[in-house]
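A single protein chain has been removed from this complex, and every other one stays in its place.
Here is subunit A:
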Amino acid sequence: MASRKKTLLKVIILGDSSVGKTSLMNQYVNRKFTNQYKATIGADFLTKELTVDDRTVTMQIWDTAGQERFQSLGVAFYRGADCCVLVFDVTAPNTFKSLDSWRDEFLIQASPREPENFPFVLLGNKVDLEPRAISSKRAQQWCQSKNNIPYFETSAKEGLNVEQAFMAIAKNALAQQNSTVDLYNEFPDQIKLTNTQKPSGGSGCCQ
């Protein structure tokens, strides 16, 4: 039985370098876009409170480095995620081709209990740019082949579809959290059930 003070949804954004992960997160949380982002090293996160079906939830969005070699640092960041957002650039075919490996790598490293039911959402970003390399149809076909992943076409620059996409992300994450209590084989905050107030003068109780 999981009793939580407030619902926290952990969302992780993955995808190749320069597809717009940081921009999407910033557009959604701060409604801002700039051309002057710095490449993300390691990971960064922002939180946003929102209402989903009359419930207030806090979404903790983790933005990660896109370069392949940073995947080896992934396990710490992926653990405990409720939803994984995959992003590609609709004008850059290679970023679409990498989606399979991002998805697989996430499932291996995060090891959710039911990998086939774990919620992913796919975002095709930079639809404001020409020329287009990956059609909607092609992206949708990929989504269908992966157990019907929801797909959104976004422009972080123009704020197009970003709000809608993250609402769907939140709903999927929440549904997932409700349907399975033990989402992960390893559940690090189990400890909290017995973690009562620290006795005064006590030591070594925080391990």
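In this text, a residue touches a chain if its C-beta (ideal position, glycine included) is under 8 Å from a C-beta of that chain, and two chains touch if they have at least 3 such contacts; residues count from 1.
Heads up, the rule we're going with is that contacts and distances are computed from a predicted model.
Between the names "Cullin family protein", "DNA primase large subunit C-terminal domain-containing protein", "Rab-GAP TBC domain-containing protein" or "UBC core domain-containing protein", the one given in UniProt for the chain missing from this structure view is "Rab-GAP TBC domain-containing protein".
Across A:Ile12, A:Met25, A:Ala65 or A:Leu99, the single residue that touches the chain missing here is A:Ala65. For subunit A, the residues touching the chain absent from view are 17-18, 35-39, 41-45, 47, 60, 65, 67, 69-70, 72-73, 75-77, 94, 108, 111, 188-189, 206-207.
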